[in-house]
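In this view, the complex is presented without one of its protein chains, the others remaining in place.
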Amino acid sequence: MVRAIAILIGAGFVAVLSWALFWSIQGVITDPPAPTAVDEFHLHPKEVELASNGFFGTYDQRQLQRGLQVYKEVCANCHSLKHVAFRDLTQLGYTPAQVKKFAADWSVKAKQFDPKSGDTTERPNTPSDYFPTVYYPGTGNPPDLSLITKARHEGPAYVYSLLTGYTDQPAALLKKFPDAKVPDGLYYNPYFANLNIAMPPPLSQDGQVTYLDGTKSTVQQNAKDVAAFLTWAAEPNLPTRHAYGLAVLGFLLFFCILAYGAYQNIWRDIKH
Amino acid sequence: MSFPWAKHYEPKSGFTKWIDERLPLPRLVYGAVGAGYPVPRNLNYFWNFGVLAGAALAIQIVTGIVLAMHYAANGGVAFDSVEHIMRDVNGGWFLRYAHANGASMFFVVVYIHIFRGLFYGSYKAPREMIWLLGVTIFLLMMATAFMGYVLPWGQMSFWGAQVITGFFSAIPVVGDTIRIWLLGGYAPDDAALNRFFSLHYLLPFVIAGVIILHIWALHIPGSNNPTGVDVKGEQDTVPFHPYYTAKDGFGLGVFLFIFAALLFFAPNSLGHPDNYIPANALQTPAHIVPEWYFWPFYAILRAFTVDFIGIPAKLLGVLAMFGSILLLFFLPWLDSSPVRSANYRPLYRIFFWVLVADVLVLGWCGGSPATPLYVIISQISAAYYFAHFLIIIPIISRAERPTPLPNSITEAVLAKKGGTSPAHTALSGSAVPAE
């Protein structure tokens, strides 16, 4: 009895799915999915060597400082970094006094609300403040960059590729997809999800940022450094995490060996 | 419960005697996981996964309670509170990654545990109740995991909540009312977030309660074993302690090693980057997908693309998705074979492995975009899934010819090593060996 009902219900599911399958196959045959410009021209991020890559990844403080400089001079006008506090910058190798000055000098001031008058005034930032939010009134929505390398697939490489990936729209694309001309106000970048990004190339020429440590400032270098800095901004605990990871895995390996020995020990005289 | 040869509890010190006379907890522990609980001697490593599931639950509860000390369940601050945990709370990154990856480990372990049950016929009489309680635990786990994923209030949190609660609106007539009641609003917002937090904190303790019933039910007949043959005598068993406490200890070490490798070196590999973007009700992610452990069911949901005899495709998909789990409740009665273990059911074994492959394929489809190719594969795979449980199992469980079973666990164990002759054994029933 149970069998009969079960087979009936099962046949029902199979029938419904077969019907759906029929229409799916029919759909594929009569109206095959057309390739889109994105399918054909979107590029996977380039490989970039960063100190944070790999199991033993850590951060290069010098590089992070250069990256901070790139963020400050190039990106900070439009992009917020609201989850990073100024005090976190001591992780980049700055002293508390340097951090205090950096915070006080930061051009976007902290906002203060006076509940008595209802007014919002500004004051200089202190180290315990977070980078104040930047409001960009122009086209597009510049995302906050605190987590950008975790919010994108292969984030660090993505940031680097995007910043160095601006090119002219390939003629081949326009030939194959004549309707896919880059809209006005947007820029072609094959690393961006839908190929046309509202952000103009932020790193347009070498030497845009003059590094304080004398490193040669090229677009590639700037992109790499800011990618490293943003990787830190998203994951400041990475070096600690890797260090603890090695210790914990080592201990657990040791424990597994002991535990296996004890297990064999206890079962030695038992046929199983 | 007991096999008649189970050792009885004898308090070893005055202290334990004092406690045991007033609250028989020592004797309960002794009889459940101690030297007083006989267990088949031939269990393989697939029997480790029940304890590992319990350990995974404990890890989730401990890390969860501690995270709840810092999390704020309100739309404007939830995402920020999680970043606060990751950056400012002492060891917060460790706790968050432990909880997020712990959920994945919990599901891996439970899926292996379930498939162990499917292979060795652990759901068959007299263990049907254990199986029913187990499927209940699985459903509760899925609800808990879903609500937990909403809490960080990222893009996937919000849109996942939107999609899942949207299922309810597929119910005719009352569907949308139910959906709005669940959400406390017209879309996931503060009301939904707060109640999900409350329920997410509650359900793990409900799960713990059902697990107690699950283990209690298990201890009545005792564990199944790879042969599927019942325990016949003392020779067939070993006391749980120290034999299986040692084996479970080792298993726990391996589990923690894999967990730690994931947590410390690839903590975001199983997650979706879009959940690091704060929730935006006005912008849909390119591909909405749930966490990997829901992918097979998501594939079944999306396989139903056309209406059928007036029933909308959306409703069909929802019914099928829930049906795919609910049919598990009926398995003990769908499978009428008198043989438990697939080791002795050659035909069933073949279909078992096809099912494993099928579920993996469904999972792959569920995690992929719903392009025509993946939809077609989902439709075929989903059809097999339902056919497997509802048509194939009922038929072959009657029709197949199983291979001969060993007379006892002991016989099977001896036959394995191919060593000692039967004269050495005490198959006649006495507990003392011939020497």
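By letter and in written order, the chains are A and B; residue numbering begins at 1 in each of them.
Going forward, a contact is a pair of C-beta atoms (placed from the backbone, for glycine too) under 8 Å apart; a residue touches a chain by one contact, two chains touch by 3 or more.
The rule is simple: contacts and distances are computed from a predicted model.
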Per UniProt record, name of the chain withheld from view ["ATP-binding protein", "Sugar ABC transporter permease", "Ubiquinol-cytochrome c reductase iron-sulfur subunit" or "tRNA_anti-like"]: "Ubiquinol-cytochrome c reductase iron-sulfur subunit"
Sole residue of A:Ala20, A:Val70 or A:Ala85 that reaches the chain not shown, by the stated touch rule: A:Ala85
Positions on chain A where the hidden chain makes contact: 85, 87, 127-128, 251-252, 254-255, 258-259, 261-262, 265-266, 268-271
Those residues of chain B which, in the complete complex, touch the missing chain: 35, 62, 66, 69-70, 84, 87-92, 94-95, 235, 238-239, 242, 246, 249, 410, 413-414, 417, 419-420, 424-426, 432-433, 435
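The rule is short, and it goes like this: only the chains that are shown with their structure count from here on.
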Whole-Å gap separating chain A and chain B, where each centre is the average of the chain's CA atoms: 33
Touching residues (chain side chain A, partner chain B) in the complex: 2-3, 6-7, 9-11, 13-21, 23-25, 27-28, 33, 55, 83, 88, 143, 146-147, 150-153, 155, 193, 234, 236-237, 240-242, 244-246, 248-249, 252-253, 255-256, 259-260, 262-263, 265-267, 270-272
Of all residues in chain B, those that touch chain A in their complex: 41-42, 80, 83, 86-87, 93-94, 97, 238, 242-243, 246-247, 249-250, 252-254, 256-257, 260-261, 263-265, 267-268, 273-274, 276-277, 286, 303-306, 308, 313, 316, 320, 323, 330, 333-334, 336, 371-373, 375-376, 379-380, 382-383, 386-387, 389-391, 394-395, 398, 413-414, 417, 419-420
